[in-house]
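Here's the structure, in structure tokens; my notes come after.
Removed from the display is one protein chain of the complex; every other protein chain stays in position.
And then chain A:
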Amino acid sequence: MVLSLFDQFISPALFGVPLMAIALVAPWLFLPAPGVRWLNNRLLALETSFIGRFTSQLFAPINKSGHKWALILASLMIYLISVNMLGLLPYTFTPTTQLSMNLGLAVPLWLATVLIGMRNQPTAALGHLLPEGTPGPLIPVLIIIETISLFIRPLALGVRLTANLTAGHLLMQLIATAAFVLLPMMPAVAIMTTLVLLLLTILEVAVAMIQAYVFVLLMSLYLQENV
């Protein structure tokens, strides 16, 4: 198959049959659910311990009424990590490189936090628009700025995730292409390029996990403000 640089970002289809559903559901195959047994195998033990520790650490600063978000944020985290990591394999499609998907995750969740804040504690929610201790003349300007920043949040969340992953994948493809093309011509340079590719791969693995964590962390922060 001849691949151009952007083939990896095309919505996958085989003979016209869209495979997006498989790409979206793929992580479910790799994550077993805790079953009937009291003592599980290693994978389940690690999975349950990780999810438990992550959720308790994430929700520690949020007060009790926000804890009902635990399920959605924990599962979002697991999903994003697994989808990002699976996307690092060759010839795979990463759903989170699509802005549509990331905005689809960010906007409803962000909007939910804003609406919850406005409904339950409107004064406090509006009060977030003005930081403490601002000098008098700056107040109108600052309110406008804070409102803009409030509305930029979902865009920032979505675009951050998209841009990081897309850029990372694209960079890997570019450097791999460079190494591939340089191999017959200048093998030494090709080897240096392969080294760079190796380091970049390590970075991409880290970025995949960190971006998922940042997404969920920021969402929990918005929740903490508003709940």
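Criterion: a residue touches a chain if its C-beta (ideal position, glycine included) is under 8 Å from a C-beta of that chain, and two chains touch if they have at least 3 such contacts; residues count from 1.
As a working rule, contacts and distances are computed from a predicted model.
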item	value
The complex's invisible chain, by UniProt name, from "Leukemia inhibitory factor receptor isoform X1", "beta-fructofuranosidase", "ATP synthase subunit b" or "Mediator of RNA polymerase II transcription subunit 4"	"ATP synthase subunit b"
Touch residues of chain A, complete complex, unshown partner	1-3, 36-43, 45-46, 49, 88-91, 172-173, 176-177, 179-180, 194, 197-198, 200-202, 205
